[in-house]
Every structure is written in structure tokens, then in C-alpha cells.
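Just one protein chain is left out here, and the rest sit where they should.
Let's turn to chain A:
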Amino acid sequence: MSTIAGESSSSSKMPENSQPTTTEKGSEYLEQLANEAEELRKKLDQERHKLNDIPIQQAAERLDVMGALGVKQRRILKGHVGKVLCMDWSLDKRHIVSSSQDGKVIVWDGFTTNKEHALTMPTTWVMACAFSPSSQMIACGGLDNKCSVVPLSFEDDIIQKKRQVATHTSYMSCCTFLRSDNLILTGSGDSTCAIWDVESGQLIQNFHGHTGDVFAIDVPKCDTGNTFISAGADKHSLVWDIRSGQCVQSFEGHEADINTVRFHPNGDAFATGSDDATCRLFDLRADRQVCVYEKESILFPVNGVDFSLSGRILFAGYGDYRVGVWDSLKCARHSVLYGHENRISCLRTSPDGTAVCSASWDCTIRIWA
């Protein structure tokens, strides 16, 4: 537990592919720019390093160790016949939407485990799904490169009401509504994120900056600011200004694809999970990585992370079928939840913090509380 940050070393991988320019002047200018970028990079690293004074686990020594939690599997939602790829809670803290590799999207009552709606999408691999804030609509999509919305009602055949809202040039990996039922934020394999107007299907803002597939996005719960975060195959997490479309901060540290990202409930920090088998905590105000959650015995990718209501627990769903329960402040693993029989693909805490839900390639969704 000695290292807190894995950054600094591999800072530059930039200007190698600089194209040969026709004029001497052009190449001089290019060189000058590259030097400038290198200097800035160094300065940035130094500045961030300077602020790394006391590790968080040392500050957390004054806290009591968490006792036994009594968290165990309370519900199992069965009905998918393919790998479950994504799930999302309704703000009513009760309903759950899930999507799977065989093209099905199911809306569940989490209390009773009943299926309330089921629809079949035209393509398989529905990689993303989301509940709207009013709980009256869901959004989903994936390999079809599209994000579609479906209003939920018991009167009609809801698939007839399905509408396409967004189109990317590659698969859609993640989506979430933004503050209302009218705006949707999507992330894609085309390495961009975008905000769309649900009613008109118009692109409101797009976000260019990632150099690889985007796998995850998140919006702060206490949504006062105008930011969101995204992360993906380029190992970087980017913070975006929603209004300007500009990237305002970028965070590095992971050594492989980032699969999942989630804001801390305070809205100023966020956690990530990666193929490098670690979770990490980054803080926007410190502009750097604050903690790494890792163990030598953990070798599998993290595909879902989320915090408990106070932020004390970081839940992580792994490729080794387990849910790791981390003390986010002491940076130590508290316990492990067993149950799934294949890799976990997605994990979310319920909006009021009463339960954690995990989706898995074992075709089930499980609720832990």
C-alpha cells in the first residue's frame, strides 16, 4: 500500500506522428509547439505532484474501521436469456431497466421481481440503457449505433412508440438522461460523447477529445454544475463543460481501458474501474488521482463501480464474478459479495442508497442490501 499514484512517468506519447511539412518554417513552428506542449506537460505533472502531501488513507486513520455490514443478496431477477450488459435504477428507487446481448430490454419491479415491460430491439448487444428522471421513459441502444427512447405505458404495445433520438458513427456504449426527460447524453465507440434533444432528435452539443472508444459517462447527482465525466479505451477520464463542449480537466493513471466511471456523492470526486484490475479515486479540486484500490490477488477487470450514499463504500463488480466492497477512505477491501456465476458487467447503487444492483453475463441481475 505504499504507492498512491502511478502517474508521472509515461507522460508524452504525442507528437510522434507529426506530419512532414512542406516548408522549413512549418516544421520549426511544429517543433516549437511540440516543445511547448512538452514543457506544459512537465509543469502539469510537477504541479499535481506538489499537492500530493498526505495520502488519504493516512487522513482516514482517525475513522473507525467499518464493522460487519449485513449486506447480502436479497433479490435475483431472472428472465434474460443472454448476457446482461447494462442496468439502471429508476428514481422511484424500485424499478430497474436492463438490457442484454440477445437484444432484449426488460423493466423490472425490484421489490416483487416481476417483469413489467419487455421489448426486443432490432439488433443484438444492447449495451446501454437508462431510466428517465420521471420514470416514464427508457432509453437504450448499442450495436445499432443509435439511442432510442421508449415511453412506458401499460395501454399500448410500447415498442410501437419507440423513437430514435441519437445516431453515432459507431456503437453506443453508454447513455444517461440529463436533468430531465428532454435531454440525453450518449457515449460511443466513435470516441465522442453527445447531448441530444429527445423531442426533436437534434444534436445539441458534441464532445471531441478522447482518442479511443468511450465506454462510460456520468453526471453528478447534485447536478448544480455544468459538467460530466467520460472515460474509455484511451485510459483517460475527461471532465467536460456541457455548455461550451470543451474538455476542462483530464485525469490519467490507469494502465488499461477504463470501463466504468461514477461520481462520488459529494460531486467533487469520482471513481473509475479498469481492465488493469484496479479502481481509482480522482478528485476534481486536487486535479489528480487520490487513491488506488488494488490487491495482488485481484487480476480481473472492473466493469462497474458505485458509491454508497455517504461515499464510504465503493462497490466494484469484477470479471471474476465477485463484488468487492472497498472502504473508499482507508483504501482497503472490506469484504466480498459472492453470487454471480459469470462476469459482472454493470453495477449501480439505488438512488436512495438502500441497495446495490449488479448485472452479469450469467443472465441475471442481483440486488444486494
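One rule holds for everything that comes next: a residue touches a chain if its C-beta (ideal position, glycine included) is under 8 Å from a C-beta of that chain, and two chains touch if they have at least 3 such contacts; residues count from 1.
The working rule: contacts and distances are computed from a predicted model.
Missing chain, UniProt protein name: "Guanine nucleotide-binding protein subunit gamma", from among "Mitochondrial distribution and morphology", "Ubiquitin-related modifier 1", "LsmAD domain-containing protein" or "Guanine nucleotide-binding protein subunit gamma". When the omitted chain is restored, the residue from A:Lys104, A:His168, A:His264 or A:Arg322 that touches it is A:His264. Contact with the chain not shown here comes from a single listed residue; of A:Lys146, A:His168 or A:Arg288, that residue is A:Arg288. Touch with the chain omitted from the figure is made, among A:Pro133, A:Pro151, A:Gly245 or A:Gly311, by A:Gly311. Across the interface with the omitted chain, chain A contributes residues 14-15, 18-19, 21, 26, 30, 33-34, 36-37, 40-41, 43-44, 47-48, 51-56, 59-60, 62-63, 66, 69-71, 74-75, 94, 110-113, 209, 246-250, 264-266, 268-269, 283, 285-288, 290, 308-313, 328-329, 349, 353-356, 367, 369.
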